[in-house]
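Just one protein chain is left out here, and the rest sit where they should.
This part shows subunit A:
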């Protein structure tokens, strides 16, 4: 008897397993449509957004969800994630069956998940402005002729500077050329000579988005695809030139910790020990005002030492890294059509206008000019976004980021532990072995 039950159970398990495999096969994965009407009465959509949406543009999320609920009858449950651990959490969640339907990931994080079959294909034509989606965002969604995510918002990095210190040093306006940027830095440094903690530029050593922007400024590159292999390009002469340019600048003008990254730069800059930094447009606001209680999203804002003394301009002659996020529908989601409807509402022109108000860049080039006129704060960033770059669209690029290859190399060449050429060579070797790993 017992044996019989066991046999039945085994057969049932096999069948269930086979069924599960069948539904997971990605050979003929259907594309989820966002057109037409979906009845979602009694259902709840689970959405994972990053914490920025909660702190900077929660009204946009609420408005899109409300319009979605009105149209479909389904409820939305938005959970906000932290950048520090969201991928580990996502991995663990995707391994189970109770998965979020919509997930936001950074654009450089997407390819790894798309290649691994975590997201379902979408039909770009269903979404507003999809014909002019920013290439830096959309590139991460493309795989074998299909699109696996929807661009959400972008951020381009700009030069943020202290107007009061510029004035005191006799500088009338933001630098227009890289040489001007350097001579301004000299003047600022001379004007604040008495302060031993002062550096004209705040440039943390492991800020690889900045360093790679400098690499791009001299025509260099991180890696490029040759056939079906990726080849690191950092030890090419044009890349070396850019790295050297960055190292010279950071060594001379920056007092920042060579082992820190850019995560805290706005807060550090707010202490008033630097005159310029290279950051996202919204970091200007983050430097001028902070939440009284950082753990409470509703706490009042308090001004910092640099409140009202900051302005932004495009970083002269340095192409901007185009960061940003995309939204994907998980492959395991049981309500893909509903998920597509929500993304559609959250990325339409109305939502994008809301994001622009909150100092984020919209997801399409067609919206950039309008954004620049609507919101003066992000005008420099909108300009910078037109001359932008993004990391190699390789399946394993996220692993390069995670293994801190570029960060380690930058600390090494900045502190003189390795020469620029040796550091670049080492980084190339690491990049080659990571990107081409089978």
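By our rule, a contact is a pair of C-beta atoms (placed from the backbone, for glycine too) under 8 Å apart; a residue touches a chain by one contact, two chains touch by 3 or more; residues count from 1.
In this text, contacts and distances are computed from a predicted model.
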"PDR/VanB family oxidoreductase", "V-type ATP synthase subunit A", "Ubiquinone biosynthesis protein UbiV" or "Sugar ABC transporter permease" - which is the UniProt name of the missing chain: "Sugar ABC transporter permease"
Identified contact with the non-displayed chain, of A:112, A:216 or A:245: A:112
Chain not shown: contacting residue from A:224, A:292, A:305 or A:402: A:402
Contacting the left-out chain in the complete assembly, out of A:65, A:147 or A:268: A:268
Contact set of subunit A toward the excluded chain (per top definition): 20-21, 24, 84, 88, 91, 94-95, 112-113, 115-118, 196-197, 206, 255-261, 263, 268, 271, 273, 331-332, 399, 402-404, 407-408, 411, 415, 417
